[in-house]
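For this depiction, one protein chain was excluded, whereas all remaining protein chains were kept in their positions.
So that you can tell them apart, the chains are marked A, B and C in the order they are listed, and the count of residues begins at 1 in each.
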Amino acid sequence: MDVVEVVPTFEQYAFTFGGVVPLARVRPGTALRLWSEDAFNGALQSTKDLSSEKVDLRFVNPQTGPFYVEGAEPGDTLALHFVALEPARDWGASAAIPFFGGLTSTDRVATLQEPLPDKTWIYEVDRARNTVGFVATSVDLRVELPIEPMLGTVGVAPPGGEVRSSLVPERFGGNMDTPQMRAGSTCYLGVNVEGALFSVGDGHYRQGEGEACGTAVEGAMTTTLVVELIKGGAPLWPRIEDDASWMAVGSSRPLEDAWRIGAVEMVRWLGELYGLSPMDGYQLLSQVSESPIANVCDANYSAVVKVAKALLPPATAFGGLHEELRRRAASLL
Amino acid sequence: MDVVEVVPTFEQYAFTFGGVVPLARVRPGTALRLWSEDAFNGALQSTKDLSSEKVDLRFVNPQTGPFYVEGAEPGDTLALHFVALEPARDWGASAAIPFFGGLTSTDRVATLQEPLPDKTWIYEVDRARNTVGFVATSVDLRVELPIEPMLGTVGVAPPGGEVRSSLVPERFGGNMDTPQMRAGSTCYLGVNVEGALFSVGDGHYRQGEGEACGTAVEGAMTTTLVVELIKGGAPLWPRIEDDASWMAVGSSRPLEDAWRIGAVEMVRWLGELYGLSPMDGYQLLSQVSESPIANVCDANYSAVVKVAKALLPPATAFGGLHEELRRRAASLL
Amino acid sequence: MDVVEVVPTFEQYAFTFGGVVPLARVRPGTALRLWSEDAFNGALQSTKDLSSEKVDLRFVNPQTGPFYVEGAEPGDTLALHFVALEPARDWGASAAIPFFGGLTSTDRVATLQEPLPDKTWIYEVDRARNTVGFVATSVDLRVELPIEPMLGTVGVAPPGGEVRSSLVPERFGGNMDTPQMRAGSTCYLGVNVEGALFSVGDGHYRQGEGEACGTAVEGAMTTTLVVELIKGGAPLWPRIEDDASWMAVGSSRPLEDAWRIGAVEMVRWLGELYGLSPMDGYQLLSQVSESPIANVCDANYSAVVKVAKALLPPATAFGGLHEELRRRAASLL
Partner (left out) sequence: MDVVEVVPTFEQYAFTFGGVVPLARVRPGTALRLWSEDAFNGALQSTKDLSSEKVDLRFVNPQTGPFYVEGAEPGDTLALHFVALEPARDWGASAAIPFFGGLTSTDRVATLQEPLPDKTWIYEVDRARNTVGFVATSVDLRVELPIEPMLGTVGVAPPGGEVRSSLVPERFGGNMDTPQMRAGSTCYLGVNVEGALFSVGDGHYRQGEGEACGTAVEGAMTTTLVVELIKGGAPLWPRIEDDASWMAVGSSRPLEDAWRIGAVEMVRWLGELYGLSPMDGYQLLSQVSESPIANVCDANYSAVVKVAKALLPPATAFGGLHEELRRRAASLL
């Protein structure tokens, strides 16, 4: 299996879902190895680089893409299987950006208070130990945290001619910021436009659930993924499958609505997998769901509703595509 | 270490936090073995028992307690260490109650739609396999799910002379409905009134995060716990500690506010544990938190913000009380 | 018609709905003239009195009551007709209380930011012009604003044995903080306990809709009201009627849920008044409702849904009680 390598130039980044000409055309079955810039567009390289001074808001969260998937039509299902995510730099950056984040007032949660301090943390990568280092500024504390690479942003072009900022998570995917988007996962997205026009970006060397301060350990990433297409069967909202779990991701405000969306999508999926009526699916979900929050900082909040496969009888989704992609991916590693 | 056994009569149950005379007085250090009735007050025993016909709303979510803890004063910290939770019946019940639950309109999320069907599921306990059985009604599916006992409701009397229904989760604890409230956990609650007046109840043989339909596998429970008291140091919101994690539980509406409360409480705790400034704690939390939703169905929604101890340097909370209680508990098993 | 005068001593104030012995028993039809202290319990008398230094949080929002209404039983409807509201002092006070209000983070909307400044404004009453004076502190500006007296808090004892802080608006009424609660209005509340046990307080010499900073022009008030009782017919949520409008008040979080509650209650009321089906009531409401926000600062937010009588055919609610009370009130003025 060949792997197509893509390293965009700055001019080639996309900053929206929709509204951008394809970077390349790919056939279903293609493996891609994609370089993505970090969400700050590489602007924060030292703790002295403050977001208010260095980050150009026109160029945040650059996406690698979009890719036109041949044969993809509205109503189809795009499957992206993540084979490997590798930090592409020796450091990651995180920042508390004034009036952005989960524990501060924002342009939406508008108050009259002063912002929190503008502050940047740099995390050195230790490749031998596979860690990133948190260095406290208020006390003498350094914590080596395991690298757990993920993509904050994965999406397709939205329907209805809309063009949305890459900062937004929505029905089309986008900036969901869930740690579940990692190597070994398959993400299913409903196709809204011809060619699907998917992009990925916003690599995180690690991120806590909720992404409290609004930024993870942001870092350039090399992502290896396999693209597949299922004719028809588009889920209403993004779904993720890995070897252990079925997942649905809802994105909206308030956060309970994000959760409700994910939970209803999962009731639908349980119906597809096991033939359960909505009421039976609702009941079963009530006893088996995991509900990790993804983000409480973005333009929409995101919540994941998750069911462990081990709890339920064996079943296959989308014709067993995830298992098939796992096998194909093995040949790439 | 002696264990005081309490099996309340029906007349002895409490249906509120606050406003009830103590069931008993206990000294710090006491171990209790408490029987609690299920949240339906035992009214649902077959799939033919519908909540609208059988459940008496005056007597839902009965609590075992309150217990007056000698020496407890406002500003102190009550610690309840759960030694063992054992299903006290051979079946549990769950129900979709009209206009109650997370995926239906309710008295708060008021719409003009018809309610979902009133429906009851009975879960038989298989003690040999340690499972409860979900039986679908729409297809021929039976799923044996592991018993993972927890208490939905643990709380103390609220401040300001308030008396709150046992259905409400709040700053005083109450009906938080988090699966984290299980054997091996220590729950820390700020004391608001002399004697603390804590109660426990709402045993769940298992529950998914979010408690989607509003009820878990509800069952009578035998809970063994050790009561301890720390003078001063009251957390603003409930905290939970187990061998693996530090946790804070926020309860409010909308759900993002519940999460924010838990996250700010955890920033405070990280400050206490490691001397981190709020900004450093905010940053560290952003990269290490787990954020499992507890419930999206109760009078307030609850969210847990959790940090794995393994990620951080060793530290002890409340003078190492959890570790000490684990040792004491070992002698009771 | 006689008027019973009540001027409570400090020890006689109630700080909760429920949990308080009646201040007096009244027969339906009684007219009361009640003195109420301001929400700060009179603690802010100069711009130098800061809330953090002077206000004792145990004694905020004192209520005059509760009154036991003879014959009132659960399911009945208490009607309180406000005949006159008169400022009982020559000044009112307002304050920005740290971490309280609509444009600041709070204990619920928890952030890590610093609070806004603790600040007090005093409004002198000009009885000749019937105004209160706003005096700016940042520029040389003084604005005489019309006195429009209202009661922030009107409620009955809650059901289920609950006792709630007088700061909370809920189904039982309480701290709704709507300017619609003024002379000429009749407030209908469902009775939850024998005797209804209503209280009133929290006089505002005027208040903007939303009560942005969390406090109005708070002032001691002399309220003349007539108490009536309707057997049965309890509305689910508080209703208000004046000569011009029908109104329903919802209180919850998030604010859309408060509005939904009020809107569904108004659809019910339109059904009672005109025999409209819920769908017809929903449609009509969509074209005629006014929706003034009451408060976005209290423990629950409150929204009013209002319909102008002039838009609809003549109709009478509760047997024409409001009109009857207006007639009786005329004899008191």
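As a working rule, contacts are C-beta pairs under 8 Å (C-beta built on N, C-alpha and C of every residue); 3 or more make two chains touch, one makes a residue touch a chain.
All of these numbers come straight from a predicted model, not from anything done at the bench.
The shown chains contacted by the absent chain are A, B, C, with contact judged over the whole complex.
Among the residues C:V60, C:A110, C:L285 or C:L325, only C:L285 touches the chain that is left out of the figure.
In the complete complex, the hidden chain is touched by one of B:A110, B:V200 or B:M266, namely B:A110.
One of C:T153, C:T215 or C:S251 touches the chain omitted from the figure, and that residue is C:T215. In the full complex, chain B makes contact with the omitted chain through residues 103-105, 109-116, 254.
Against the chain not displayed here, chain A makes contact via residues 15-16, 18-19, 58, 107-112, 160-165, 236, 250, 252-254, 257, 260-261, 263-264, 267, 278-279, 282.
For chain C, the residues touching the chain absent from view are 94, 96, 101-103, 116-117, 119, 121, 134, 136-139, 141, 143, 145-146, 206-217, 253-256, 259-260, 263-264, 267, 274-277, 279-280, 282-293, 296, 301, 303, 305, 311-313.
The rule we apply is simple: only the chains that are shown with their structure count from here on.
Seen from the C-alpha centroid of chain C, the farthest chain centroid is that of A.
Chain A and chain B have centres, each the mean of its CA atoms, that are 32 Å apart.
Those residues of chain C in touch with two or more other chains are numbered 109-112, 254.
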